[in-house]
Structure formats: C-alpha cells, structure tokens
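Just dropping this structure here.
Selected chains only, in their assembly positions.
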Amino acid sequence: MRITVHRKAHFNAAHRLYRKDWDDDRNFEVFGKCSNPHYHGHNYELIVSVTGEPNLETGFVMDLKILKELIYDEVEEAFDHKNLNVEVPEFKELIPTAENIAVVIWNKLRTKIQEDHDLEVTLYETPRNFVSYKGE
Amino acid sequence: MRITVHRKAHFNAAHRLYRKDWDDDRNFEVFGKCSNPHYHGHNYELIVSVTGEPNLETGFVMDLKILKELIYDEVEEAFDHKNLNVEVPEFKELIPTAENIAVVIWNKLRTKIQEDHDLEVTLYETPRNFVSYKGE
Amino acid sequence: MRITVHRKAHFNAAHRLYRKDWDDDRNFEVFGKCSNPHYHGHNYELIVSVTGEPNLETGFVMDLKILKELIYDEVEEAFDHKNLNVEVPEFKELIPTAENIAVVIWNKLRTKIQEDHDLEVTLYETPRNFVSYKGE
Amino acid sequence: MRITVHRKAHFNAAHRLYRKDWDDDRNFEVFGKCSNPHYHGHNYELIVSVTGEPNLETGFVMDLKILKELIYDEVEEAFDHKNLNVEVPEFKELIPTAENIAVVIWNKLRTKIQEDHDLEVTLYETPRNFVSYKGE
C-alpha cells in the first residue's frame, strides 16, 4: 500500500532570466520582461509530495512535521527573501527558470528523504504558471 | 479513450492521533499537539477522482450527480460533524491520520464504483497538509 | 491618511455548540449537528485588520512581523489544536460560536494594539461561513 | 530529465447538455437541470500541462508565453463568451459535457505542441466538478 503525502510551503524571491553569453537584446528576445536587468520577483508556492508505505505503528508515510522542517531548512532558509541569481550558489551558472528551480529543490530534498520513497516537487511561479518534476 | 472526472466535497470532524498502547508522553513525542486528549478538528476537503471510458450516449465517464450522492452517503453522512475516534467504527482500532482516513474513504467508495473504473482519493487535512491514495 | 493592514493566520480546534442549561434535545433543535456531544472541529482562518496612520520613518501602519507574533501569542498559542469548550477559559461559560470566538479574539488583541488604531477581526469557520467584528 | 510545465487560463461560456434524438423528458431524466433548453453557463478554468526535456540553452520545456498565446488562439478565441452548442462547430454533433470539452481542447492543442512532448488538459466546470484527459 503506497500513499502520497503533500506539504505546501512558500518563499518570496527576486530573479532574472538571462544568459551571460547573450547580449541584452537577445536576452530580451528570448526571455522578454523576465530578462529585466534590475530583477523582478515572485511569491513562489511549493508543494513537496512523498510517496511510500505508511508506517505500521504511526499511520504516517512521513511525519509532516519533519517534512515541514526539512523544507524550511533546505528551501526556505536558502531561497526566501533572496535574489536567486546573486545569492543562491546553485544559480550562479544556471538560469533560475521555474523548471530549474524545481530541479534544484528536488535534488536538495532527494538526499534527505528515505530512499524507498518517491519524491515529486511542484512549484508555482504565479497562480497561472507552474511546473512539476519527479526525477524521471 | 480514458478520462478522469473529479468531484470535490468536504466535511468537518474532530480527531486525535494516539495509540492506546502508548502513554501520553510517548504519544506527545510522536504525534505532538495532534495527540491532545481533548481532541482538535479540521475542515477536511476531499477530491474523489474516477477514471474510465466516457459513455457513448451521454458523454459522461460517471454522472457527477451520482458521484456527489455517493460521496454524501458514504463519507459526509458518516464523518461530518463527528468525532472520528469515538463515533466512526473504522477508527476504533485505527489512528485517524490523514493517510488512514484516505484509505478508509477509498475502501468505502471502491465497492460502489464500476469495476473497470480507476479510483483515486485526495484528502486535505489543512490547506498545507494533504494526502492521496489510489489503491496501489 | 489612514491605511488598513491585514494579517491572515489560522488554527485548528474542536468545539461543540450547546447550553449546559438545555437538555440534548433542545440543544440539537437549536444547534443541529454542531451540538454533537463528542465534538467536531474546524480549520479556522483568521484575518486581523489594523487601521491607522503610517509611521513617517518606516512607512508601516504597524510592523506585520509584530502583528504576526501578537496573533501567534494571543490566538494560536491559546486556541490551536485545542478543544475550545474544555481547554480555553473564555469559553467555560460562553458558547464557542464563530461570533463569540471573534469577539474573544478582538478583546484579547484590543489591549495590545496601539490605542489610536482601529481593529477588526474576521474569522472563517469554514470557507462558506464566516463572521467579522470591529468592536462597535 | 522530463519536467511538466502548466499554464492556467479561463473562459466563460453557455452550454446545454441534451441529445437531439431524445425528447425533453428523457434529456431531463439523464442530464437534470443541465438540460435546460434556455442554456446556463460556467466560468471554465483550464490547466494545460506539457511534459518534456528542458531546452539546454533557455532552461524552458516550452516558453510559457508561447503556450499562453496558443491557448488564447485555440481555446479562448474559439470558446470565450460563446454558446458552445450553437456557435462552436465541434459541438454541433457532440454533447458539450466537461469530458467532451476537454477532449476537444486536447485535440486542438495536440497538433500545435512539439511531438515528443506529452500533453494533459484539466478543465474545471465549477470549483467542485472537473475532468482531466491525457490522450490515452
């Protein structure tokens, strides 16, 4: 019997989509307003989903208090109220698109989640634009 | 051609997470505030998802009026404004974690849904904590 | 120039609507399923609204970090994961209807908010039932 | 590495569920209030999900600005503020149930989305009734 538990969290951050090896015009052509050199920002909403067998003693797949703390330590502490391009090492050479942020979060959490549990990450950049990644 | 239809419902209930064979200290250690002997409660939001071939005559996978009534009879009548630990027989010997409530709901509905239809249940205990189960 | 700042919080609690001086039948007649002697519960959503002049130096009517902590200390610590009837002194002799819970919260916060600021409290018992109170 | 990007859109439309080859009584028996000959309507919410490999240069699975425009051209222009039964050719001989609307949208978008990308469509007819289809 496999069940999925989901925990929702959020963080606010600034970012900019651009490639250093392209000039401003090409960046604007590809990334539009998102390439603004002065940055813009979002309230990111994050859903972390963990799938596995419930523990027989507790009825928990994973204690959601522990998942909440893990998300706090790995994601909120690292990203909240930050400029993703400037202050978050993972995005020094990686464009902080929603896709890439989701993959970075998945990679950070994957090492901390029990190995036989599946992991999926859904990241809302806005209420209308969101991405999901499950390590496939 | 397989399509999934989803119906959202809700119920309000009190519960407590604890094991009778553990003392209050151990229960508090594992279940935290959720082990409060005086109970606490939630507005549970439920999404029931049924997947199958649409009927050629009606265009319906399953008439959502019938699914709505089924959820009312099997879940809302049984759980709404109830104390899950005290008044719902399924939780006499089973801890009413979100995981276990989702499995109980899935089992109740499974027998009433057409056999060649797949069934998934998603249960929100709070807007930030939720679980899903599809009988695998 | 008067501006209103709003802060949203939440807590989960069990309650029961009944009068000790009425028998179970009369309680059921008036309060319906909400009078269930075994309790039921809700995810209460709370919006606290404070109106006043913004501070000239900071641009803040009231620092929302301080309002967040105040709500935590006065409301969440006192009500979250509690049985309102049994564990919260204010409801020993007062029926914990949404109306009365809102008034109790307003009274607790009023003494901690700057005197020349107006205060309003909105409390959602469910997404469809809610109340508001501004001390008038 | 496969990631899913999701874009949310909406449109308002009138519709009626009925079969021309059934009389009003049989239509009412099967489709209830939804068979009202004078039509009723909905604010449809649509989520389009595209799964594929992110582009190495841009970090995008699919540019969401392009997906937004595609949904505008294929779905909003065709369905918004329309009477689905009367004005949308696809429903001349097809009952505009949520299931069928989702399939029609999926078919329209499928030809415009890169072939090696997977496509899923979720359509909310109301906040409580919704369907999803992924072309299987």
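As written, the chain order gives the labels A, B, C and D, with residue 1 at the start of each chain.
One rule holds for everything that comes next: contacts are C-beta pairs under 8 Å (C-beta built on N, C-alpha and C of every residue); 3 or more make two chains touch, one makes a residue touch a chain.
The model shown is predicted, which means the values in this text are computed figures rather than measured ones.
K.L.:
All chains are the same sequence, and 4 are placed; what is the full number of copies?
P.N.:
6
FYI, only the chains that are shown with their structure count from here on.
K.L.:
Using the touch definition up top, find the fewest steps from chain A to chain C.
P.N.:
Contact-graph shortest path, chain A to chain C, evaluates to 2.
K.L.:
For the copies chain B and chain D, give the interface type as same if over half of its residue numbers appear on both sides, and as different if under half do.
P.N.:
different
K.L.:
Of all the other chains, whose mean CA position lies farthest from chain A?
P.N.:
C
K.L.:
For chain A and chain B, let me know how many angstrom lie between their CA-based centres, rounded off.
P.N.:
It comes to 28 Å between the two C-alpha centres.
K.L.:
Roughly how far is chain C from chain D, going centre to centre by Cα mean, in whole Å?
P.N.:
Distance between chain centres, rounded to whole Å: 41 Å.
K.L.:
Considering chain B alone, which of its residues make contact with at least two other chains?
P.N.:
127 - these are the residues of chain B that touch more than one other chain.
K.L.:
Specify the contact topology among the chains shown, as one of line, ring, star, complete or other.
P.N.:
The chain contacts form none of line, ring, star or complete graph.
K.L.:
Hey, which residues of chain A end up touching chain B in the complex?
P.N.:
These residues of chain A touch chain B: 1-9, 54, 57-61, 63-65.
K.L.:
Touching residues of chain C toward chain B in the complex: what are they?
P.N.:
That would be residues 10, 12-15, 33-34, 36, 38-43, 80-83, 86-87, 126-127 of chain C.
K.L.:
Residues of chain B touching chain A in their complex?
P.N.:
Listed in rising order, the residues of chain B that touch chain A are 17, 19, 30-32, 94-95, 97-100, 102-103, 127-133, 136.
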